[in-house]
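So the structure is just underneath, and the comments pick up after that.
Omission of a single protein chain aside, the complex is shown with its protein chains in their original locations.
Right after this comes chain A.
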């Protein structure tokens, strides 16, 4: 039986027919509505490649049953840039070379956006590393990732102050 799932994805409300209650949020995003920016690395909540924000919180979308998020607001990597203008975290990832193959990158970036918003890590590299450790990077771009998060935090602090 097809059910209708309402999600606000990157600011746009959508009614999504769900033909299979087993579908995860990740597979709905990727296979049903074609938002393939969010990646699947393990499908088990072990790598963070599928990280998206639900109502501002970072979650592993591979572990989320889509139907249980009816009415939620979701931000994916596709929703960060404003037109050609990159989000400060995206810009910082390019500048600091916070990726190589780029496969973990959407998840890293979503995680970083939330980490900065959580305000727990601030500019302490040790806490940034800890706070980003749910996102594996097999290319091991960790030094760049940490640097990018710190750079973006500083840039966003400046924006706030301005």
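Methods note: contacts are C-beta pairs under 8 Å (C-beta built on N, C-alpha and C of every residue); 3 or more make two chains touch, one makes a residue touch a chain; residues count from 1.
The working rule: contacts and distances are computed from a predicted model.
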Seminar exercise, completed: From the options "Cytochrome b", "Xanthine dehydrogenase family protein molybdopterin-binding subunit", "NADH-quinone oxidoreductase subunit I" or "Phosphonate C-P lyase system protein PhnK", the chain left out of the display has the UniProt protein name "Xanthine dehydrogenase family protein molybdopterin-binding subunit"
Exercise. So which of A:7, A:47, A:64 or A:114 would be touching the chain we can't see?
Worked result: A:47
Problem set entry | Residue, one of A:25, A:116 or A:132, that touches the chain absent here | A:132
For this session: Could you please point out the chain A residues that touch the chain left off the display?
Result: 19-20, 22-23, 27, 30-31, 34-44, 46-47, 49, 76-78, 80-81, 86, 90-91, 93-95, 97, 99-106, 109, 128-130, 132-146
